[in-house]
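Yeah, one chain of the complex is gone here, protein chain that is, but the others are all in their spots.
Take a look at chain A:
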Amino acid sequence: MTGGPPPAGVTGGPPPIGDFSAAPPRGEIEVLRAGALTTVQDQGRVGWAHLGVPRSGALDPAALRLANRLVGNPESAAGLEITLTGCDLRVNRATTVAVVGAEADVWIGPRPGDTGRPLAVPGGTVLRIGPARRGLRCWLAVAGGIAVDPVLGSRSTDTLAGLGPAPLRDGDLLPLGVAPGPPAPVDLTVPPSFPAELRLTVRLGPRQDWFTSAALDRLLGTAYQVSPLSNRVGARLAGAPLPRAAAGELPSEGIVLGAVQVPADGQPLVFLADHPTTGGYPVIAVVDDVTLLAQARPGTTVRFYGPER
């Protein structure tokens, strides 16, 4: 876990004793198969919204924090957010990894591994994360963290603003940081649940008065389905349209994570990590906890519950 890996192509032989001063070498993870969408994520780029910079960060920040703890990283370390189809990586330095989130097969070379626990990976091994069987996304933490250069204090890929590293492509090389400590002595973590129907608690407002009372009844009384058009910016929902009471345009205003924005077609959209910092469509309600939506595959049923009703 300490020192650098042997130079590429050289097997065996420990690094020279006392050679701890060299900068971490680049390219310790080689992307063999990037999958549908794999991005570098950390806890996000907060503090810049007044300049139009979105928050970004892992769609389920707690899952990435857990993965980091499992490998001995600080919770703020960057990992990979892997969407639906999995990915294959060659890990060129002996290290520890952990995969948290969707239910998927994990292979370390020829050996099967488990999600939700630290896994030792010998240098030069191919780490394979299979397609999600249940859920949609998983987070991979590697001891030392993905050490791409931070942008405005975060290593997150922002798919809307185009900040941070681009989504991974086959052949990319990723640097790793120095592993800060031993992995957590963990055998088992509580697996996530993947309910067939998501219950999302909302608080109404700030613009519920732009909607008819029928719209509020529909929002809190009917089921919506997650649309395939959903992405890291927002979970688009399909269902009973939410008619407006007020015509006209809402001047742009600030948008928070979890805002349920209703564009002209009346179909609600729940803003996720890459949401813009301002928006011009009225927000009928705000979801308390959007992390459930990180695992919501298209077609998943969503019901809103509000304390006001």
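Methods note: a residue touches a chain if its C-beta (ideal position, glycine included) is under 8 Å from a C-beta of that chain, and two chains touch if they have at least 3 such contacts; residues count from 1.
We adopt the following convention: contacts and distances are computed from a predicted model.
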Can you pick, from "Allophanate hydrolase subunit 1", "Putative fumarate reductase subunit", "L-tartrate dehydratase alpha subunit" or "Cytochrome P450", the UniProt name of the chain not shown? "Allophanate hydrolase subunit 1"
Of A:161, A:179, A:198 or A:216, which residue touches the hidden chain? A:161
Spell out the interface residues on chain A facing the chain that's missing from view. 46-55, 151-153, 161-163, 203, 205-206, 248-249, 251-259, 276-279, 283, 286-289, 307-308
